[in-house]
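Following this message is one structure expressed as structure tokens.
Omission of a single protein chain aside, the complex is shown with its protein chains in their original locations.
Up next, chain A:
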């Protein structure tokens, strides 16, 4: 800001250039203050909030610009307690100011809370005050432990309902790890069915399959959905594939084991087929957090999954089934497998998953020869190849020092396995 005012008193030459012949030299200093609001707005949009706030103190004109509605469409409330977080919170006075002067300008809002219940409560307080808002986007994000789940359910629901009822044009809603329930989803649907495009609600234990089905039935513009496997049903997939429904772009499913020996239901192949027929470009992202012996119902039939993540150990046998039944696979990430080489399984995946472009292997084992074969078969479509160094087992054909060479050759770029410090 200082620099700007100094420029006003710049060298005589540039002053002459800037000056209109008939103008009083005294006016020169106020040119900056008379900058048209649209230009100010454009410049302010590039400044971080703090710098903008400083700028708003320069003069009345700039102060007015600072408060233009266009600059207050987006806000992220960061609610942290010093005792539970390393990061700083949005200043409470700033929050007050925003609610007072700009709550009706807000359209794209998110709340980031730490693991303390106070932070989640503070978020709900703010939510309850957003009565004059017509939000397009709302995100409730826990940055550590899910503190929204610690709140009394009714408290949370009533705050959330304020937004659902008042916004009426919600297009994007992110409420993972919250105590949202079926009745509140009904309210959401009642007010926003025309506009809802994105709904992320992984790990919302109070929602039932019927609850989410209601959303799918009514919100025909829904393009992106994230939920847990227990909410997935054949009816849901069919609802998302009905004629009235737009093309689904992204379906994310988390399959999480709550207790050992949990039984998982199966989805019929015909339901998946219907989904793909209706939305041929859909991305199906599945994250598995199961014990090795809980994979029984999965990958028995063809499934149109595109992005697959195994967060715990997954058996050789299941990876074999993945190779057989996931022709649309684009990314495969395996956290751990065990101590039997995955040679055959990888080769099969290279053969049958023609779209595979990203693979990550953690605690697994693959012989160097098989790995080279795999890379050769996939060729340059592999844009992401993240293999822990310990995965590769040297054999008679390749040593560890040679393998990166071979692989680089087939990939067309220099490649090395991922390393961990051996100190």
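Operating definition for what follows: a residue touches a chain if its C-beta (ideal position, glycine included) is under 8 Å from a C-beta of that chain, and two chains touch if they have at least 3 such contacts; residues count from 1.
Rule of thumb we're sticking to: contacts and distances are computed from a predicted model.
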Problem set entry | Protein name, per the UniProt record, of whichever chain is missing from view ("Cryptochrome-1", "Akt interacting protein", "Insulin-induced gene protein" or "Auxin-responsive protein") | "Cryptochrome-1"
For this session: Touching the absent chain in the whole complex: find that residue among A:150, A:249, A:273 or A:302.
Result: A:249
Exercise. In the complete assembly, which of A:90, A:233 or A:279 touches the absent chain?
Worked result: A:90
Problem set entry | Touch list for chain A against the chain that is not drawn | 45-50, 70-71, 73-76, 78, 80, 83-87, 90, 107-110, 112, 114-115, 136-139, 141-146, 171-172, 174, 176-177, 197-198, 202-203, 223-224, 249-250, 254, 256-257, 260, 283, 285, 287, 289-290, 306-307, 309, 311-313, 330-331, 333, 335-336, 338-339, 358-360, 362-363, 383-384, 386, 388, 390, 394, 399-402, 404-405, 408-409, 411-416, 418-423
